[in-house]
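Apart from one protein chain that is not included, each protein chain of the complex appears where it belongs.
Should a chain be cited, it is by its letter among A, B and C, assigned in written order, with residues numbered from 1 in that chain.
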Amino acid sequence: MKNTFGSSVAVTIFGESHGNMIGAVLDGLASGIDVDENFIASQMELRKSVGALSTARREADEVKIVSGVFNGKTTGTPITLIIENKDTRSKDYGELAYKARPGHADYTAQMKYHGFQDFRGGGHFSGRITAGLVASGAIAIKALRKKGIYIGTHILSCAGIRDRDFSDIAEDINRINNLDFAVLDENSGQAMTEKIADARRDGDSVGGRLETAVIGFPSGVGEPWFDTIEGVLAHILFSVPAVKGVEFGDGFELAEKYGSTANDAYFSENGNVYTKTNHSGGILGGITNGMPIVFRTAIKPTPSIYKEQDTIDLNTMQETKLQIKGRHDPAIIHRARVVIDSVTALVLCDQLALRYGTDWLAE
Amino acid sequence: MKNTFGSSVAVTIFGESHGNMIGAVLDGLASGIDVDENFIASQMELRKSVGALSTARREADEVKIVSGVFNGKTTGTPITLIIENKDTRSKDYGELAYKARPGHADYTAQMKYHGFQDFRGGGHFSGRITAGLVASGAIAIKALRKKGIYIGTHILSCAGIRDRDFSDIAEDINRINNLDFAVLDENSGQAMTEKIADARRDGDSVGGRLETAVIGFPSGVGEPWFDTIEGVLAHILFSVPAVKGVEFGDGFELAEKYGSTANDAYFSENGNVYTKTNHSGGILGGITNGMPIVFRTAIKPTPSIYKEQDTIDLNTMQETKLQIKGRHDPAIIHRARVVIDSVTALVLCDQLALRYGTDWLAE
Amino acid sequence: MKNTFGSSVAVTIFGESHGNMIGAVLDGLASGIDVDENFIASQMELRKSVGALSTARREADEVKIVSGVFNGKTTGTPITLIIENKDTRSKDYGELAYKARPGHADYTAQMKYHGFQDFRGGGHFSGRITAGLVASGAIAIKALRKKGIYIGTHILSCAGIRDRDFSDIAEDINRINNLDFAVLDENSGQAMTEKIADARRDGDSVGGRLETAVIGFPSGVGEPWFDTIEGVLAHILFSVPAVKGVEFGDGFELAEKYGSTANDAYFSENGNVYTKTNHSGGILGGITNGMPIVFRTAIKPTPSIYKEQDTIDLNTMQETKLQIKGRHDPAIIHRARVVIDSVTALVLCDQLALRYGTDWLAE
Partner (left out) sequence: MKNTFGSSVAVTIFGESHGNMIGAVLDGLASGIDVDENFIASQMELRKSVGALSTARREADEVKIVSGVFNGKTTGTPITLIIENKDTRSKDYGELAYKARPGHADYTAQMKYHGFQDFRGGGHFSGRITAGLVASGAIAIKALRKKGIYIGTHILSCAGIRDRDFSDIAEDINRINNLDFAVLDENSGQAMTEKIADARRDGDSVGGRLETAVIGFPSGVGEPWFDTIEGVLAHILFSVPAVKGVEFGDGFELAEKYGSTANDAYFSENGNVYTKTNHSGGILGGITNGMPIVFRTAIKPTPSIYKEQDTIDLNTMQETKLQIKGRHDPAIIHRARVVIDSVTALVLCDQLALRYGTDWLAE
């Protein structure tokens, strides 16, 4: 449903890049869950731009909780988080008001909203809207941790540079969650940031792949049809701007394997069942098997580049040229990673509440 | 929602591999749409196994429409399609009744349903359940064609062999929709079937990648958040058994590109707007842009193989060995392709009904 | 959503009065719940017509479970129940094929489905479609009983005759659930059936009010907004044909009281909290308080009467006269009662699964 996602635990997002405020309503979370405003603030920091890789716009992005939290804990009723847009001084948008930026949603917005959309800074299509997901997701991430469930995402590859694979996932998750630029291998990270700096110099941009792991998640959650864990996660992941691919476990590589190497053999230890490998990414038949949930997302390069591009005028639908000015991110992959964690946490909280009841998360 | 998917047009599926019958309820389709039972039957044929690649089980798979169609046309009320399971003679399932087949959902089903699941032939997890999707999807596919919207899927790669890319998509769609083994390049197809035959000989199995294109779909359909076209398609695609990855446009490859090569430049011709390339797969900001919708799905190799595998006993959760007997498909990718087309058609009918109203599809 | 209702536990119904078969898919019920086919059959009997009050059509209404039940217990996957329409010999519908019966949905069906609807016997609008609700509801009713939750409905009034109020609700529920014509006071029942017989003689029909009570339902279930217990129950109750009003507790009478007499004072006994009165019908702020849930539904008189009526021709939309022939029920209130129980049980199972998790009902 449009701007609301989830069933037992649901999030609604709103706002435009240059409007008054953006935010989210997080509904259905159990009552009695601690809300840590410092943690929310630190997650918001991760979503913001970093050093040399940053945009000019530096919002405070202060999250204000205006409902659903009482005495520092969730009440069980909707939690509303708002973030004022401060850096929205009126300005002349010039040709961006009517020229469709290639790779952006300007043209499709026009076809859907017939010119009534707020075009300023991408309006409701702006990556800025993910701030509401990060703020609400932070509460979900904290709640999951209390139940022993941890999520972490690293930049698996960027501009041709590849990070190392997950090894000790628990340790790796802990490591990357403390980093601004989330890579497991420091050298790879260094090489990536150099490539990003190069792209900036060239007036170009890069994308990359993110890899996410979830540990501590119980088995037996998810549905065989339609609401598979893969399906519900992919549904929300594809609304994170720039995501163009989602794969679970070995994903597209798995498709090239033989069954004899693709199957995950079982073993048991102290009464618990595990698989020797995890090609399936912790999900079989749409249902979790207790192994780490692992997936990767493809992040396309930021479409705002400085080279002149062929485009059309949205008023006349005639051809024209566009040269984007101003300062833009040459990469958003390092910022997208906390958005991925956040939507993952929101989906998992929903799945757990559906499976074990609305109070389970607070028990 | 579990076994129901869709909003304005929704499908509900039911049944188990060795139960009485399987089927689907297709609800919300406009009244007055032609229902072509021959076309349904021919789509069911595509879903069945083909020649040397086939399983022993050869059901007639006769689709009986028991509601929602009157005088050959949809009434607007639920269309129920049932398919009797004929080849379900009672037999001894032996160790398959309690040993988890690696790569299958036996273990996760046990964790979710606590031993009450129908284990015979995979029960509700069986690929056989897709027959209901194909039967209902056939009605949707036909309805879309009448509106000038065509869907086609080919086997992009299988066992290391790659098909050629789409070139003239309209022509290519037409070509593959008449093939049992849907490849654009005959030689590639020949090589793939040989590889599949090899895998069969080795008691092994293969997977592959499918590529789907949709043409004639209007622009301006989809949502910027949550119900992006990518998100809703991926949601249902991931419940097609064996799908472990979904990517739109250039997908994971796009993630490795620079913005300057990733953006699709616009041009206009006779008052219509097009993009020169289609790296985004016809979707920007979650909304269609009128270009072909293109996506790829990763199909993991069939998990039923003949080599001995390490597994666990579901009753004791202790380690054991499993050697699967009987005849099983060494590949299902050529059969999965019509399932992908079907669920795609169902999702697109829903999106169109939401956008243009419930009657549009019949107008 | 059209023909599907519920969230964690959902029912989908299908079929037309004179089609091939009708039925229901019950999805999301916990695995391991006993399915008592005899009980289903006895509930189906209650839905059928009784003695002198009956219609000519006497279907066997044999319910066949074709999925979701294995070894007598729910598997956790969709339970499909089908009922063949046996008494549907082809006949000439004459003027009923194109004249709108006043009080029926013929005209509104025409406006919605443009003439493609199955008009025979009311098609998908027929009260016969409730058979699927009763069949699936029977499984829900039994499951609730195992958790100590009992539902019962009596005919509170019919044709000016009033039944006595509930007194010992547990005993009263038990009593009426064993009656074909569910009244608490035998004499009232006798008087009602006489009035119904009179109406039949006059070629007329009667309606009435049903009163339902639920005991043993836990407190703390429901939502303050939108998904109030009243709201979700009313939502499904209004789709039971002929229902035109729903009130909880003292309902419309409560509206005429003063606060000092309307409020239910609390008391506690052995650590449990109760209210001295139950004007609110067991629900406050949309949430159950542990007291009996009590509501009443208004059933309008059966619209099929034998007097000549002014109507319109659906083809020409011009005025015409209609005289309905054949045999029709002079009352359906005694048959509607089991439908009310059934949909109530379905809604309550859904609410409990949402609150306590998907497995709770089977624990």
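Everything that follows uses one rule, which is that a residue touches a chain if its C-beta (ideal position, glycine included) is under 8 Å from a C-beta of that chain, and two chains touch if they have at least 3 such contacts.
Owing to the predicted nature of the structure, the values given are computational and were not obtained by experimental measurement.
Of the candidate positions C:Ala143, C:Val246, C:Ile293 or C:Val338, contact with the unshown chain belongs to C:Val246. When you scan B:Phe39, B:Tyr98, B:Tyr274 or B:Tyr356 for touch with the missing chain, the hit is B:Tyr356.
The hidden chain makes contact, of the residues C:Val69, C:Val206 or C:Cys349, with C:Val206. Those residues of subunit C that touch the chain absent from the view are 1-5, 7, 13, 100, 102-105, 107-109, 111-112, 124-125, 129, 157, 159-160, 199, 204-209, 219-228, 230-232, 234-239, 241, 243-252, 254-260, 262-268, 271, 273, 275-276, 279-281, 283-290, 296, 298-305, 307, 309-312, 317-319.
Contact residues of subunit A toward the unshown chain are 1-4, 7, 10, 12-16, 19-23, 25, 27-28, 31-32, 64-68, 70, 73-80, 82, 112-114, 116-118, 123-124, 359. Those residues of subunit B that touch the chain absent from the view are 7-8, 77, 224, 354-358, 360.
Criterion: only the chains that are shown with their structure count from here on.
Between subunit B and subunit C, the superposing rotation on Cα atoms measures out at 180°, rounded to the nearest 5.
Copies subunit A and subunit B of the same chain sequence form an interface built mainly from equivalent positions, shared numbers / all numbers used being over half.
If each chain is reduced to the centroid of its CA atoms, subunit B and subunit C end up 38 Å from each other. Taking the mean of the C-alpha atoms as each chain's centre, subunit A and subunit B sit 27 Å apart. The set of subunit A residues that touch two or more partner chains comprises 7, 224.
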